[in-house]
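One protein chain is absent from this view; the other protein chains keep their places.
Chain lettering (A, B and C) follows the sequence in which the chains are written, and residue indices restart at 1 in each chain.
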Amino acid sequence: MIRAGIIGASGYGGGELTRILSGHPDVELTYLSSETYKGRVIGAALPNMKGYLDIQCEGYNPSLAIERCDLLFMAQHNGWAMKQASQYLDAGLKLIDLSADFRLRAPKSYEQWYKLTHESPELIKQAVYGLPEIYADDIAGAQLIANPGCFVTSAILGLAPMLTEKLIDPTSIIIDSLSGVSGGGRSSFKLDYHFAEVNQSMKAYGVGGIHRHVPEIEQELSEIASCPITVSFTPHLIPVTRGILSTIYTNIIGGGWDTGELVNYYKEYYKSAPFVVVLDEGETPATKNVLGSNYCHIGVKVDPRTNRVIVISAIDNLIKGMAGQAVQNMNLMYGLDQTTGIDKPGAFPW
Amino acid sequence: MIRAGIIGASGYGGGELTRILSGHPDVELTYLSSETYKGRVIGAALPNMKGYLDIQCEGYNPSLAIERCDLLFMAQHNGWAMKQASQYLDAGLKLIDLSADFRLRAPKSYEQWYKLTHESPELIKQAVYGLPEIYADDIAGAQLIANPGCFVTSAILGLAPMLTEKLIDPTSIIIDSLSGVSGGGRSSFKLDYHFAEVNQSMKAYGVGGIHRHVPEIEQELSEIASCPITVSFTPHLIPVTRGILSTIYTNIIGGGWDTGELVNYYKEYYKSAPFVVVLDEGETPATKNVLGSNYCHIGVKVDPRTNRVIVISAIDNLIKGMAGQAVQNMNLMYGLDQTTGIDKPGAFPW
Amino acid sequence: MIRAGIIGASGYGGGELTRILSGHPDVELTYLSSETYKGRVIGAALPNMKGYLDIQCEGYNPSLAIERCDLLFMAQHNGWAMKQASQYLDAGLKLIDLSADFRLRAPKSYEQWYKLTHESPELIKQAVYGLPEIYADDIAGAQLIANPGCFVTSAILGLAPMLTEKLIDPTSIIIDSLSGVSGGGRSSFKLDYHFAEVNQSMKAYGVGGIHRHVPEIEQELSEIASCPITVSFTPHLIPVTRGILSTIYTNIIGGGWDTGELVNYYKEYYKSAPFVVVLDEGETPATKNVLGSNYCHIGVKVDPRTNRVIVISAIDNLIKGMAGQAVQNMNLMYGLDQTTGIDKPGAFPW
Partner (left out) sequence: MIRAGIIGASGYGGGELTRILSGHPDVELTYLSSETYKGRVIGAALPNMKGYLDIQCEGYNPSLAIERCDLLFMAQHNGWAMKQASQYLDAGLKLIDLSADFRLRAPKSYEQWYKLTHESPELIKQAVYGLPEIYADDIAGAQLIANPGCFVTSAILGLAPMLTEKLIDPTSIIIDSLSGVSGGGRSSFKLDYHFAEVNQSMKAYGVGGIHRHVPEIEQELSEIASCPITVSFTPHLIPVTRGILSTIYTNIIGGGWDTGELVNYYKEYYKSAPFVVVLDEGETPATKNVLGSNYCHIGVKVDPRTNRVIVISAIDNLIKGMAGQAVQNMNLMYGLDQTTGIDKPGAFPW
């Protein structure tokens, strides 16, 4: 049994980790930290867990964490993990960090986008970017995982097959993404997330390449394409609790592909990725169809009128975009089947 | 392994049955019938199942069902099961019917409320009302189960502890219920369920004791109370996909209870019911907390100003109010732990 | 022209006042105060007003308000108006207060429910309860109006016709109410109002007679019935932005009414109330139908099985439950037709 702890168990990401790990056959939850709920049973923070899990939340205590855990999930705000990680790594624990602290390989880039001086630049080198569909082998050997951003996951999974084979013009990529409100986190209840402000509305934010996921998207796409890539990325806030839908536009080089061929190529590319479902020609992803699961649905369409490909990918931002992907990474780190504990479809309809 | 079939696998109830049973450790799904999707893979009807379950939907075929199945779930419109059930019972299959056909013990009552002549009145006597928290022993020995209505489940679980002990005035019961839209079913897409008509609105329907769940509620409450009970019941349509919240008002006989005592009594009453969570004094159920699970959350409050008790119960109408309860019944019928395959909490937040 | 000011123009109630008054033919908006947005144009706070109204928000300044205004709308938190009102009344201004400060006639009751010592008990006597359908004459002569609570408005309009004629058992009243999230106000963005916590959920709060609208409901119903009335009142939070639906249960004394007769009596009772629409027998109110307007829809149904009447009333909590009613009061205070500036139906569908 893996003895696992969660720092920040009462947030939306930490809460889903708690739920998933409490049902994982190879995991024992040995430590749940939550400053807000310490001393109270986890059901006070996560009312879905009432009657199922009876663990108490505790305050943050590194020595306790080291004593009790083989693996820690860190679900804290940006800037936290870079200060805390080294003590755990030194003690031999494995870490999966859900923040942005170890995602950007250039400390300068982190400082530019997150307005924080990186305090553990040496750990960035050690960290493996935890996208299992691309980096499974590296993840298997890692001690420190940087769990990808939710938008980034949807963008990379949509584009990787074409970038790998250099099928598209690398200057032509536009990623238009829609997100549910839980992506903003549970502790940041600012007016922007008030039900009366969000409901019935649709709104872009971070327009013009200024959202913090831009450098992460570009870093990863550039890595896959082996050339520098700059993208347009516009996230939108949509009145749903969960889900990310990315509609991606890009120009095919040379042309000559039709939709059916591209669908087949995507299916081939993802044939050993258990959570990526490439839809048949004519089918279109909807976030409803992946909610509550670790699946990513991808649809592709070639538009011969404009010589563009439109790729659409749908995920549950809290699962494949966060907690589910973290557990998928854990499974790989421990040599388990990567679907262990996260192999079930979501309910329908939400 | 139980060889199970589902008649009507592409509806909302049948869909949840398909999902739950496909992950049940003691079940093999051997037959999925759907007239709308016959010849197509189940993922065409239930897009959440894509990549997970690869079974084809088939047309309705009784001899096939008998050959392939030990147990059939019938998720069809009212009036269907009463015509089809006997052939399966004769062939030795077990049946769990999700319609109203075998719920009302008086055929006349069925005819009055459903405007259909009952064609198998003799089977009504054989049928067991499938509410495991009340009738576990009978269910264990049953061949034919009438799976309860969703509103009815929430009402009975809320009232049973007080009725059993005759704590309340049986003429004083008012059940005010809120329901999500999936309760109306997937095939009945009338204007009433159009997103633009439901969203942002709240509306009662079937006001004044004319909803079809009234006779079922009264029958079951009368049985538990051992005296005839007439209730006021008002269902409301609320813009959520799932969930039922019943707020129940009733007068305590004699008085003398405070909230803490009543909470303790409810906890004692349900101590061996794995899916009923009685909330602590001061806590209030919310449907969000039970969505995606088979749990029922119950809160009770004594109001000394009016000498009334207010009981509030929350369930997921498609799970504890339908498919999950059906599987719980199946578990009891086969001597399994009643939580098998339905023991997980739902995700949070929806 | 009435020179009107709004204290708290950037909240949800103040915002609707701003919108309605900016289009009122007899009003000139001379003062908009907002601490949050002072020095900025009103469109920064109320983005619906962009391109339509170009007034600046200002800080709170009593002498400015006195100089510029004939009438002030006070849309502030409870406890504010009781400290500020007297200076304006002394200066001859008319006041319409949207808080609870002048609603409860007994200062002790105010202190008990709002945990504040009332600092102007003498003004309570002077204040008129601003429900135009009941107190039009008093409102016409008032200098200080206590604008009713939103739940209270829906409850009184539903019950007044029967209470006036003593048709019902005064101990039998149960008011089960559903409310949209805007009722909680714009400044109180606590976790309870976070989109991800509210969406897809249904939840009671203040269960068991502990909500602050209870004493106001009981005071007003007692006044109308000329006898002391105690009610059960349960508000619920529903994932809609606006709207209140109250489903009211009560026992008819003596019986003998059928639904058609009661509908006719309600129509007669409200024949000169331009904003109350009594629905025909068989029709049921939905909040969608009154959103964006000052209308109240009322449906009644006699249930002979239980000898109960069910009355359902629907309003827009920010209009008939708040800003629209305030303007209706203003119209009466100035001898205008009470529908002036608020005579339009809302759009459909929301």
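Note that in this section a contact is a pair of C-beta atoms (placed from the backbone, for glycine too) under 8 Å apart; a residue touches a chain by one contact, two chains touch by 3 or more.
Just so it is clear, the structure is predicted and the values come from calculations on it, not from any experiment.
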item: Listed residues C:Pro148, C:Pro235 or C:Gly292, member touching the removed chain; value: C:Gly292
item: Listed residues B:Ala196, B:Ile210 or B:Cys227, member touching the removed chain; value: B:Ala196
item: Omitted-chain contact residue, chosen from A:Lys50, A:Arg242 or A:Lys344; value: A:Arg242
item: Full-complex contact with the absent chain, from C:Leu46, C:Ala127, C:Leu178 or C:Ile315; value: C:Leu46
item: Touching residues on chain C - with respect to the absent chain; value: 12, 15-16, 19, 22-23, 46-53, 182, 199-200, 241-242, 274-275, 277, 279, 286, 288-293, 295, 297, 318-319, 343-350
item: Touch residues of chain A, complete complex, unshown partner; value: 171, 174, 176, 178, 196-197, 199-205, 207-209, 230-232, 234, 236, 238-243, 245, 247, 249, 259, 284-289, 291, 299, 301-303, 305-306, 308, 310, 312, 314, 349-350
item: In chain B, positions touching the absent partner; value: 12, 180-182, 186, 189-191, 193-196, 198-200, 239-241, 350
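The rule is simple: only the chains that are shown with their structure count from here on.
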item: Chain whose mean Cα position lies farthest from chain C; value: A
item: Averaged-CA centre spacing for the pair chain C and chain B, given as whole angstrom; value: 39
item: Distance from chain B to chain A - Cα centre to Cα centre, in angstrom; value: 36
item: Inter-centroid spacing, chain C versus chain A (mean Cα positions, whole Å); value: 45
item: Residue list for chain B, restricted to those that touch at least two other chains; value: 199-200, 241-242, 286, 288-289, 291, 349-350
